[in-house]
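One structure is given below, encoded as structure tokens.
Right, chain A next:
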Amino acid sequence: MFEHVLSVIIFLPIIAGLLLLASPASRVIARFTGLAVSLSTLVLSLDLYMGFKGTGLLECVENIPWIESLGISYGLGVDGISLFILMAGSVLLPLVYFVFGTKEKGYYANLLIVQGAMAGAVCATDMVLFYIFWEVMLLPVFFMLGLYGGPRRLPATLKITLYTIAGSLLMLAAIVYLGVSYHAQFNEWSFAMDKMAQLNLTGQVAAVAFFGFMIAFAIKIPLFPFHTWLPDAYTEAPTAATFVLSAVMAKIGVYGVIRFVVPVFDLEFARFAILLAYAGVIGMMYCGFAAIAQKDFKRMLAFSSASHMGVIALGVFCMNIQALTGSIYQIVAHATSTGVLFLFAGILEERTNTRTIDDLGGIAAKAPVFALYFAIAMLASVGLPGTSGFIGEFMIVLGAIKFNTAIGVLAGTTLIIGVCYMLWMFQRVFFEKTSSRAENFKELTLVEGLVFLPVILLIIVMGIYPHPFLSKITPSTALQFAQPASVVAQVPASNVQYLGLTIEQK
Partner candidate 1 sequence: MMHCYLYLSIILFCLGIVGVVARRNVFTVFMSIELMLNAANLAFVTFARVHESMDGHVLAMMVMAVAAAEAALALAVVILLHKHKGKLDTNVFSLLKG
Partner candidate 2 sequence: MFADGLFIMFAVLAVLGAVGLVLFRHPMNGAMSFVVTLISLAGLYALLSAKLIFALQLIVYAGAIMSLIVFIIMFLNIQPDDLPKEETKLLYVLGGGILVVPIGLFLVKIVKSLPEHSTAIMGGNFGGVKEVGLLLFRDWLIPFEIVSLLLLVSLVGAVILAGKRGTTK
Partner candidate 3 sequence: MTNDLMLLMPLIIVGAGAILLMIASTYDKLTHELAAYGSAGIFAVAFLVQLSFCIAGKVAPFSEAFNGILVASNFSKAAGLIILACGFFTSLSSQAYFKRNNFCSSEYYSLTAFAASGMLLLTMAQELISVFIALEIMSLAIYILVGYDRKNVISTEAVLKYLMLGAFAGAFFTMGSAFVYGAAGSTKFVKIGQYLATNGMLHSPAMIGGAFFIMVAFLFKAAAFPFHAWVVDVYDGASVPVTGYMATGLKTAIFAVFANFLVIDGALQQKWITFLFYISVLTMFIGNLIAIGQQSLKRMLAASGIVHSGYLLIALVAVGTKDFTGSVIAFYLAAYAAGTLGIFTALSYLGGKGEARKTFDDFKGLAKARPYSAAAISVFLLSMAGIPPTAGFMGKFYIITSAINAGEVTLAVLGIVSSIISMWYYLRLIIAMYFHEAEEQFDEPAESCWAPACTFVLVLCVFAISLYPIAV
């Protein structure tokens, strides 16, 4: 691990992507460049991960002043929260180059750019820098969706782009508001994230700024009712983009909530947490219900992803360490499981030329390894113990019970809702009689099988032996609750003692 490892992780893919775009490289070269770059990023990230001490504070800090008059700097750093999102991206993205081998140059180049931008967004410690990466990571998605998406891609592209940009611009106002408030209170300009927690924000404007942040993140997550861009975008996007969106990008929304909203707007957050938690729970149920009605497996996975994101977001809103840690763990678990499921969906689509569930059937008999992998990812997605999905989900439900009984109980229904549509889909696609379209379904190739193996193993290892991962997360999450002791005290006292008959808290 060297000094500027984070910068390299961020800019190596971006620069490589831009160079690819500018060069007349062929598809093959593009693919192998992408692969090489993402693998080297992976190596660097692993190096970073190994060297990560888990102190809870920012590590690998880089800080270069940029706009000194406003206290804006090029600041990077990772802690236990951001590390795992970074790692999820680094680990998962190389898969795409293996799975999709015949795409155009721009496809791979955009993937590289989005990878770098996402890494930048999670590593940035300066709000302005964060915002820049936050916006930049949308652009490759915009191009991928528009260029390589399905037949109805244009409305979907516009919807996701405008929706998310609208949200993020509101966030920009909120970011500036924070910086200015910092200037007003401490007579010094700064946009550094860690300094914002010292702010003492009250009043109407603070609430507005709070929602400025919240809406931006809610759209990205997507939190009910800001999810409506998701089904179209996830369905129409090329699989790699859907994969990126669901596996990593959505998580950066949650990350934002943890990074900005929780420490900075402690009072507002405590006030509105119940509302947001309901949004999370309702979103989970709403999308879960909607998933059962889907005929298109990609759209079904899209709703499933949104449903899970509702739970993950809920974990953040519950304001206790178990739920928060559970959320972060679930972020990684969901990234691996749903991400892999989307990739599998892509494989299914490529090999059968259909996305309709009814057209498929009996694939388990044709491709047992594929079915096995799929089943493991699916089981992780429904939160089966022994897979990565359980730990996080359990901790979130546990924390939610403490936060508010009604929400906890509703959150628990994810156990049932998730399994309904997943099993239904699995039954129709993998079991039953082999359909004509699946007749010639090819098993995963050896390379594919080997490439997915680490991720599948990761799913299982993370379920069976999560301690090493958690021990890097918990110091940071503990810090989240250690800092504003006053806020934790203000959190409505646990009403578990009263058998949780209170549904609404004041």
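Quick note on selection: all candidates are chains of the complex that A comes from, given by their letters.
In this text, a contact is a pair of C-beta atoms (placed from the backbone, for glycine too) under 8 Å apart; a residue touches a chain by one contact, two chains touch by 3 or more; residues count from 1.
Please read these numbers as outputs of a predicted model, since none were measured by experiment.
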Touching chain A in this complex is which of the candidates 1, 2 or 3?
3
Sites on chain A touched by candidate 3 in the complex:
21-22, 66-70, 72, 128, 131-132, 135-136, 139, 142-143, 146-147, 153-154, 157-158, 161-162, 165-166, 169-170, 172-173, 176-177, 179-180, 183, 205, 208
